[in-house]
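With one protein chain removed, the remaining protein chains of the complex are shown where they sit.
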Amino acid sequence: MMSLLLVLSLLWPLGVAMLVAWQVYRAPAGRHDYFSWWWLSAAWPALLLAYGGEVQWTIDVWMLGGEWELNTLTRPWLAFTALLWSLAAVHARGYFAAEQSQAQSGDQAVQRRLARLSLLWPLALLGNVMLIIAQDIASFYLGFALMTFAAYALVVHSGTDKARLGAKAYIILAIVGEGLILGGFLWSAGEADTLTLQGVRESILVAEHGAWMAALLCLGFGVKAGVIGLHVWLPLAHPVAPAPASAVLSGTMIKAGLLGWISVLPLGEAGMSAPLTQLGQVMLVAGLAAAFLAAFYGVFQHHPKAVLAYSSISQMGMLTALVAMGLVAPDAWSILWPGVVLFAAHHALAKGTLFMGTSISEHMPRWSLALIWPLLALPGISLAGAIGAGMVTKWAVKSPLYEMEHDTLIKLLSWAAVGTAALVSVALWRQWQQRQPGGSNGWQWGAWLVGISAALITPLWLPLPAESITMPPLKEWLGILWPLSVGIALVATGRLLLRFINTAAPPAGDLWWLYAGVIAAGLGPVKRINRGCSELKTACVVSCRQAERSLMDALTRMLEAENWMRHHVSGLMMALALLLAVLLIWEGQR
Amino acid sequence: MIAFFEAIAAFDVIEVLLALGLTGSALVCLFDRHLVRACYFFVFFAAAMTLAWWLLGAPWLAAAELGLGLGLTGPCFFYALGHVLPSASSSLERDTFSEPGSRVAMRVLLALAWFGMVGAAIRTVIADMAYSPLEHPLLLAGVVIAASALGAFALHRHLLRRLLAFNLLGSGVFMLLAGVAGTSAAAQAFISVGLVVAWLGTMLGALLIRRLLHLEGVEALGRDGNPKESAI
Amino acid sequence: MIWRFGLFDGTFEPLASTHWALVAALGLPLLLGMLAARLPPRQAWPVLLASVPVLASGLMLLSAYDQAGPLRWQWDIAGIQLSLRLNGLSVLMLLMTQVIGVAAALYTPGYLRLSEPGPLSRWLWPLMGVVLSTLSLIWLATDLLTLYAALELMGLAAVGMLMLSAKASALVAGMRYLLLALVGSLTYLLGVALILGHWGRLDLPGLAEVVEPGPVAWFAAALIGAGLALKAALFPLHAWLTPVHESAWTPVSALHAALVVKASLFILLQLWSILLPDAFYAPRVIAWLGMLAIVWGGLLAWRTDSLKTLVASSTVAQLGYLMVVFPLLLGPDVAPLSRALAWDGFWLQLIGHAFAKAAMFMAAGNLMLATGESTLKGVAGTSRRMPLSLLVLGVAAVTLMGLPPSAGFTAKWLLLDAMVRSQQWWAIAALLIGSLLTAAYVFRLFRYSFYESAPHHHYQPLAPGMDLIALTLALAAFALGLLAHFPLTLLHGGGA
């Protein structure tokens, strides 16, 4: 029964995709509903599965031998992923209502865009679900790649130049990531001759170059997870993507990278080798750096989605740090991981809702601002850890660290929370600046509201192991609450200070421009060399042609000798006879 | 040249004269540009050959030579010249083709070398031959004729003269054959076959010469390979 | 080496039927030729009918050999010993001669009908008969006199055949060929004279016993070698060959290039193996000339514009392959294994080339007949309109190139194997370069034939079967490659 549901949760999105394709190919483009109920339901079986309980299934004919299972770790993961996907889908129905009507009025370009989106959306979902339930490398890699490449359509949807740029950055980095992941998998799996993620973990743990394999994989997944340095696609892709797309992108897809780490790194294993620990420390530093720098850079952004993207980077930085703890302090992991999962889930929902919120603020329903803005702010505040699930999350990660006396890290995380608060407030303020009334849609805000509530009560519905999550005791509240106020205060003061100096926003996607410049500079010589080679080749060809021609002429002249021979046959015969005679005599005399 | 000295010692007048006559007529016939005279000398040469065979005690060969050489081959030449049953095309008088000196020199050298080789060969054979019914001057003449005929054959371009040269070469070879192998049945068989072949060849050649004269004119006889081939 | 030619007394007496078969094999072609001269056949079927007994005689001889091993005939006429022998080699050659001869004869009526040949055409038949008979005689004869007579007759008849087209160029070339052939045979005769004078006997087996190396043998070998090399168109003396084929009739060229030239080579090898049992340099000289021949012939064929010249020049090159083998066959201290391989390779190459070359001449003749063109450019675009002739050409060419699966390939394989074993790297290089050159000129021809943008001239339809005959020959050459085992066993049966 459960395994049937498992298969269904995979086949359903596929079926939906095929259905869409069939409609697009067959039905008259004029009147069909791109976001039908079928489409909305793509993620529901997965959601059902997540609450169905744990399940394991092995299929031998599947690629290199498939092994799918839903365990304590992946169940909550699947739960929040599926939930966010369904919410985003519903939201999308509202969000694209306008385009839908345009399409039905026969606008070809829009039809194309919608068809593309509605076709690839379920596929991306499929990939996401598969990589969560996959326990064998092939399926995991398949899911990851499928999600990555299908999401391209989500990013590039609007088709504007900025969208193209964002999509370009996205796909390039994605390819780099895929390459790194493939290399890492091949290496680690080759060493241990295994086909499962479990085997990879063990092989990394024991292999002599384990740290390097781990590093490869970390970087590969880090592209998705927005590790500092590889994060540049987020701020470029998010602002241009449609709100629901951004919601899933930064809600679930970047979490896929995180899941990748968790499932390939030997977190919390005993007998961690020194290089691995060092790798953990490096990750830790990188994560914290991301957390702070992203916050600092993000507050200066103008586009609210860019700001939110940076906040995602900073949040993922914190998660990176937490995962790194699994390498640095293995024994902490067993109690730390529920916190991490909760963090991920809560961030997914909250961030998703925030992104949906951007679309709300652009098409405000006819409610009083006093109602809308607090609603918009709620997930942000929760993200900063002030209320609801946020507090629980903070506590869930802090308490294990307390027990292990990692006070510095706790402090740093709190300060990072300040950054979060600042980012959220900036985002809200930018939304306020760019708010537009009208054009709202029931599906749109419906999904949004559900999202908000879901985000706020995340711990209640997330199927985590029992007693792994507790409410923070009252004395801790202060330690959890202060970053929010500090953050807001910081933003306010900064705003006051900078009011008179008109600052141009630094470009979104900070390092991207650096990379682009470097690569362009690098390509110059390559192009020159290339041109030189081609010129050289043509020169060679020409000279060879000439040589051949002259050779042929020489040959023809030489062949004139044939006539000479013809005139001297008898003489030659006499000569031959003489030659033979002389040779024979001479040989005979010797 | 021991063979030669022995010949002097033996001093058989008739045979020496015969040998000289044969050689002389052969040389004239080979190197005279005046074709008609050359042909006459060929007839004389054939007659001398007949005599020679007779003297060598090979009457059968003598008869063959008389019939084939004198009776049939000679007329072939005159037919080629266009004297007997003259046809539309003109009759031949002189060979007007001139070979470059280098070619001449080379041919002379080759002929001399050839002469030396054949002479040496014959000597090696004779040296251990117990008894030869033939005195050596004729043998010597044979060597000379063979060598010079081959040289002439290689030298000339006029087809008729090459044909003549071939015939003389044949006779020279037959003489050598008879000289080394005696007039055994085998030798006679060889020679008569050779005579028949020579006659057939000559007849064919003469026909061809007339035909070529008819088709292309005299220069065809000197042309060795048609211009088209020089493209190859 | 001598036993390979079967120059020894046979164990059994030939049966009466074998006698008749012999007579038929030697005489029938001549008779049929005469008959055909009286009433020339217009169709192919009478020729087919007439050729049945000929082939039958050949097969009978084959079976006789199979049962009784090598056979000998001897006659003593007026103190002259004439003798024939029948061993595997000669049977093989005989069969080859008959098959190719029959093919040529079958091809002739159609050819004559399509190309208005003029009055001389009826002479073709008797001459062909003479050539075939004398060839059969040459393969069988084992005394110098018979060899000489047969060689002479064959030469004269061949000249006659080649000149039948009666164009001026044909006459010039033929005249040259005539004179050179006659002179060559006289040189040969001179050598024979030395042998006769020194050892006083003509039968090869006898000679094989008495001959000991010495000046006489050397001079004789030199003279005979030079004379026969001229007749066999070996490299420096080959130049008369191409113009002769240039303007001859197709079946004639086929016969000549396939068989007549080979006869002189056969005699040359046979006599040298008696006279020079272990000379080092003379065979080497031939081999070096052979390498030159391969390259030279290849270049000639590559650069030429005329179809027939291409085919003829390739004959020169292919003869080069045979010349290169001489050191392995005659040279001293060659390992028996590599000598055996070389022996097989030599004859396989010879036979394969004979078939292929005949087929190629016929195919080329068909193309020229149909297009009315004699140049390579003339056949441009034929691939579409007469694919079959082209296919024949291709199959034959595969044999010449020595690409598998063809007699040429197997032969080349054997030769290469022998050469590797006896470390003759130069010869190997020559062989490989030769096959590349062959490919070069063959595909030059095909390249033209594949032109699609070729001018469309009206094509004369061919007589039925003209292509099929050629195809049969080509396929025979092909099959010899894979089924080489049978002929080679015949060769080994030489009495070892």
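Some observations on this one:
Labels for the chains are A, B and C, by order of writing; each one numbers its residues from 1.
By definition in this document, a contact is a pair of C-beta atoms (placed from the backbone, for glycine too) under 8 Å apart; a residue touches a chain by one contact, two chains touch by 3 or more.
We take it that contacts and distances are computed from a predicted model.
Comparing "Formate dehydrogenase subunit gamma", "Part of AAA domain-containing protein", "Sulfate/thiosulfate import ATP-binding protein CysA" or "Multicomponent Na+:H+ antiporter subunit D" against the UniProt entry of the hidden chain yields the protein name "Multicomponent Na+:H+ antiporter subunit D".
Partner chains of the missing chain, restricted to those shown and counted over the full complex, are A, C. Only one residue in the set A:106, A:179 or A:524 touches the chain that does not appear here, and it is A:179.
The missing chain, though absent from the display, is touched by one residue of C:146, C:410 or C:472; that residue is C:410. Although one chain is not drawn, its touching partners on subunit C can still be listed: residues 340-341, 344, 383-384, 387, 391, 394, 398, 403-405, 409-410, 412-414, 416-417, 420-421, 428, 432, 435-436, 439, 443, 446-447, 450-453, 481-485, 488.
Those residues of subunit A that touch the chain absent from the view are 25, 59-65, 108-109, 112, 116, 138-139, 141-142, 145, 149, 153, 156, 171, 175-176, 178-180, 182-183, 186-187, 189-191, 193, 530.
Here is the rule we use: only the chains that are shown with their structure count from here on.
For this structure, the chains sharing the highest number of C-beta contacts are B-C. Comparing each chain's Cα centroid with the centroid of every protein Cα atom identifies chain C as the most central. For the pair subunit A and subunit C, the distance between C-alpha centroids works out to 78 Å.
One inter-chain figure worth recording: subunit A and subunit B are separated by 104 Å, centre to centre, where each centre is the mean of the chain's CA atoms.
For subunit A, residues touching at least two other chains, in rising order: 559, 562-563, 566, 570, 574, 577-578, 581. Counting partners per residue, subunit C has 176, 183, 214-215, 219, 222-223, 242-243, 300, 303 as the residues that reach two or more other chains.
Interface residues of subunit C, counted against subunit B in their complex, comprise 78-80, 145, 148-149, 152-153, 156, 159-160, 163, 166, 168-169, 171-176, 178-179, 182-183, 185-186, 189-190, 192-194, 196-198, 200, 202, 214-216, 219-220, 222-223, 242-243, 246, 300, 303-306, 309. On the side of subunit B, the complex with subunit C involves touching residues 117-118, 120-122, 124-126, 128-129, 146, 150, 153, 159, 162-163, 166, 169-170, 173, 176-177, 179-182, 184-187, 189-190, 193-194, 197-198, 200-201, 204-205, 208-209, 211-212, 215-216, 220, 223-226, 228-229, 231-232.
Against subunit B, in their complex, subunit A makes its touches with residues 559-560, 562-563, 566-568, 570-571, 574-575, 577-578, 581.
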